[in-house]
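Heads up, one of the protein chains got dropped from this complex, but the rest are sitting where they should.
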């Protein structure tokens, strides 16, 4: 970490700051120029409060040289992490195709969709039981009952399941869930992250709508620092001024995260775009960009022919997409 | 709510959609033009899933005419809400000056700051006990012990206290806290909001870094829908591309929120700007913009002369600011 | 266009507004509900000032049903436009690979790069002669001399050339340029767009850093409304809070623009990401997303071995990328 001191800082102030930093077990390397003094902080700077340091009166600015995340950092773990979920592997050349309905609605629905997506090539079943909704008046999901229905679909098809947790008090309900999803709005619910770090369940950690990639990795670090290293990162769109799509899918995140971290990275084009029509091109683009997997909304609702245009694909559309995904996957290997 | 159907929608599809909407107890008003059919949805549309509706194949777009929030809505509650906190009133012409340190660090510190800010005119004491931090390696606050120290400062000075909750499992520790703060990162932690709605504590609800004002009001609605109407809204900066300030303080939020809602609105210039130098001008601007209060970081750390430039003001700077705030407050009455 | 009137609007005010709208040659369709009156505006609403209308005291909100762009609109021109540049076609199944250095620096440099990218499969040569720079003290390009060197490279290799115009007063220098580029910062330099609309040169129109896709199409409409229909749209990244990449490449723009317009859409991954390492994955993702072409920075600077990490690829890296692009292109046909 580098701290640049302001022009006019006295020797006494500089000494005062250095002794404060040395008390954090850091070695301080001083480099004095005509107009500026630079301090190099050597040691474990992950515990230095960069905001506090940079707000000091005598400090012009502070710059990290090493990333503040350690266990998620590729520098200390050069090989790709491979997350094992039942018989399925994710990362390091293994592709995860997660598919299923936005919400679990009935046993018939979830089993029918599970069979369909399995037949098309999905290897993990997704489905929402606890639903974070902007409005308290909107449907909040089937909750525990939804998880039970997902487990029936798992028993029927053999597909591992992924579903979202919103509150650590419901953790017991997730005993037989294969991957626990942390949604975008909970990416910085640090107490939830810490508790999940004490389990050994694979965690699907979604990027928050206004969070930087470094913040996403710091949230992964929260989980890892408690002992759970089974983390799958997920890019699902960030909030920008563009209103035509629900969010802006940031596909460069895939390469950047692979560069900074050893954890697998998947992409959710359904929530990012909010429009079924945009899901296939963004899914293919994600694979071309190097994603380790996709999570796609697929519904099967013969009683509601109206719903065909939602952000969910029909089983037939998903089947076609899966074939194209395979072609792109092969082209980039 | 208005739904505009796509050109080419068949009569059968239109009828199908109308009967689906009617099953939600809505009256549907059809208006057919040459190129477009418009459906007016009359009734309680707060339960209509606007995203689902707008994603239907035959729907061009959907527009709310009435806001999706009800209890927070000024239309149904024209007079300003006044929140009572001990002897202090907030809103409706009553100004709240909340001040105190970022983190509670020791009994000596919190009592000294409490006395100082009270002497300068603050009427509520702030102080962090549970600290949401981006890094798991950063100081996470004194937690329960911090709340105990705040209560000592309250006993000493008579100032009501406000401090942040991060996890509903710690609610018991907040029994004697006067105002419970929900931080920006938890603005859409819906389970936390619902539990706080079951208490009758005043809640200080901070806007999320990437949340719209409507989403902020929907989060207030979550609390109110469970029975707790004692909510103070807080603008604390949003995330933009500008990097000179930590966040961009959106002061137009004050007027917009007053226009849409009867709830009081306060402003946090310390977290928004991240720089002590910018706190006074933004505090004065907030008062001129019509804010019902301020929440300001003040520290008193004689052992760390280095810390003078942080986002916290010294007691002397706070004293001066308070005098200016009073002048502006009088000028806008 | 739909205008929703506020509750409480008098009949006289409504009549006043209707007669004002009728004077713009619009038919007005009135639909009165219990709480709201909706006006449907039928006719050529592209000339209606939507901002003015929505700001009227009695108007709750205004919504366009039809897009404000006409000549760029796919609804009135269902087939893909194909832009002819010398022997090269762009759009409608024809892929453009534009490559070359950021700035033209010397005859030797530009000819060497031109030969190299042609050998790898590029079909158009790019190179900057007029360089928009944030700082007045930075190198501003070789200007007219740079265009002359590009023309020598064109003569040598037969590749058509694309280069940026910053000021309409230099238009004469572009007589033999094949495609005139309008940079992101000039996307809403409306006087420049109008003048380019009076030429019949193909125009490469880059999206501004904070412009919506509709605004990009309105800028294309500026050019087309003056008679020039040879426009190639270019996504090159938008400005967000993420700082790891220079900009955030919005690849969903490719599908959205293809959906709204018949004009070809290319992608510039070099400027979007600012890092050579990210160019290949984003280039492949763009092709998978359906882009009609790419514009890639390639340099050849044996005297500056230091420069290898810039946002420019080396000829060898470009050669490899081109092979991968071809594989992805075939996989998505």
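Order as written gives the chain letters A, B and C; numbering starts at 1 within each chain.
Simple rule for what comes next: a residue touches a chain if its C-beta (ideal position, glycine included) is under 8 Å from a C-beta of that chain, and two chains touch if they have at least 3 such contacts.
Everything numeric here is computed off the predicted structure, so don't read it as measured data.
Colleague: With the missing chain put back, one of C:42, C:82, C:151 or C:210 would touch it. Which one?
Modeller: Answer from the full complex: C:210 touches the omitted chain.
Colleague: Of the listed residues B:5, B:150 or B:249, which contacts the missing chain in the full complex?
Modeller: Touching the chain that is not displayed is residue B:249.
Colleague: Any idea which of A:60, A:80, A:107 or A:156 touches the chain not displayed?
Modeller: A:60
Colleague: Which residue, C:90, C:147 or C:166, contacts the hidden chain when the whole complex is considered?
Modeller: The one listed residue touching the chain not shown is C:166.
Colleague: Over the whole complex, note the residues of chain C touching the chain we left out.
Modeller: Within chain C, the residues that touch the unshown chain are 13, 16-17, 20, 46-47, 49, 51-52, 55-59, 68, 132-139, 166-169, 185-186, 188-191, 194, 208-210, 215, 218, 221-222, 225-226, 239, 246, 274-276, 304-311.
Colleague: For chain B, which residues lie in contact with the unshown chain of the complex?
Modeller: Against the missing chain, chain B presents residues 210, 212-214, 238, 240-245, 248-252, 254-256, 259, 272-273, 277-278, 281-282, 284-290, 324, 327-328, 330-332.
Colleague: In the full complex, which bits of chain A touch the chain not displayed? Write them out.
Modeller: Chain A touches the missing chain through residues 2, 4, 29, 31, 33-36, 38, 40, 42, 60-61, 63, 65-66, 239-241, 243.
Everything below uses one rule, namely that only the chains that are shown with their structure count from here on.
Colleague: Could you find the chain whose CA centre sits the greatest distance from that of chain A?
Modeller: Between chain A and the rest, the longest centre separation is with C.
Colleague: Indicate the whole-number Å distance between the mean C-alpha point of chain A and the mean C-alpha point of chain C.
Modeller: 31
Colleague: On a C-alpha centroid basis, what's the spacing between chain B and chain C, in Å?
Modeller: 39
Colleague: I need the residues of chain A touching at least two other chains; which ones are they?
Modeller: Where chain A meets two or more other chains at a single residue, that happens at 210.
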